[in-house]
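Left out: one protein chain. Kept in place: all the others.
On to chain A.
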Amino acid sequence: MQQFFDTYLPHVAPLKEEFITSTWQTLYMVGVTALIAGILGILLGVILLVTDKNGIMANPFIFHILDKFVNIFRSIPFIIMMAMIVSFTRWVVGTSIGTTAAIVPLVVGTTPFFARQIQNALVEVDPGVIEAAQAMGTSPLGIIFRVYLKEGLAGIIRAASITIVNLIGLTAMAGAIGGGGLGNLAIARGYNRFFNDITLVATLIILAMVFISQFIGNLLIKKVSH
């Protein structure tokens, strides 16, 4: 084992501590962002869904504003967006540098993406079932919580799984503003110093995270589908 590391990955073993810290930083950014963006995204996605013209609370005014907002924020490249909202970030967390500061742009970058995914997933809920619920005298909130979020659960999990994979990708870029994490490690230690083995191992850890989240997603989807 030791020999394997020495031969093929000579620069990895000495940076063991840094690898562990970076992995935790990535997990921290992904976890906290997923939580915040998850709640905001579901909220935004549901509002888009119900205010659309065939929605249960159709409201063209609100719909068009939110729809434009989501489109614009989805179109801005993440690395530029981080720079653009830097004063907002400072206002929210007191600093614009570091792992916690990276969470602000990550949430801003992830929420519109997730909201759109949620909207698309919930549109797939059989309109007949919505109609049946309305015919039974279910209130709009009842329809959102008892029908859309329940019948659309598999779609929501699928959307979450895609979004998390996307988010893991974004955390690598967050390294650029001192966010730390595996992306930063791969660039700062691997790429800049030509230590390709470091880049390789960082990539493998990221891939492992992606596969695990996809695996869990699929498992949950299977569990909620009948």
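As a convention for this text, contacts are C-beta pairs under 8 Å (C-beta built on N, C-alpha and C of every residue); 3 or more make two chains touch, one makes a residue touch a chain; residues count from 1.
We adopt the following convention: contacts and distances are computed from a predicted model.
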Per UniProt, what's the omitted chain called: "Pyruvate:ferredoxin oxidoreductase delta subunit", "Fe-S cluster assembly protein SufD", "Amino acid ABC transporter membrane protein 1, PAAT family" or "D-methionine transport system ATP-binding protein"?
-> "D-methionine transport system ATP-binding protein"
With the full complex in mind, choose from A:M1, A:I80 or A:M136 the residue touching the hidden chain.
-> A:M136
Given A:R74, A:R146, A:R193 or A:K222, the residue that touches the chain left out of view is A:R146
Touching the hidden chain in the full complex, which residues of chain A are there? Just list them.
-> 126, 128-129, 131-139, 142, 146-147, 150-151, 153, 224, 226
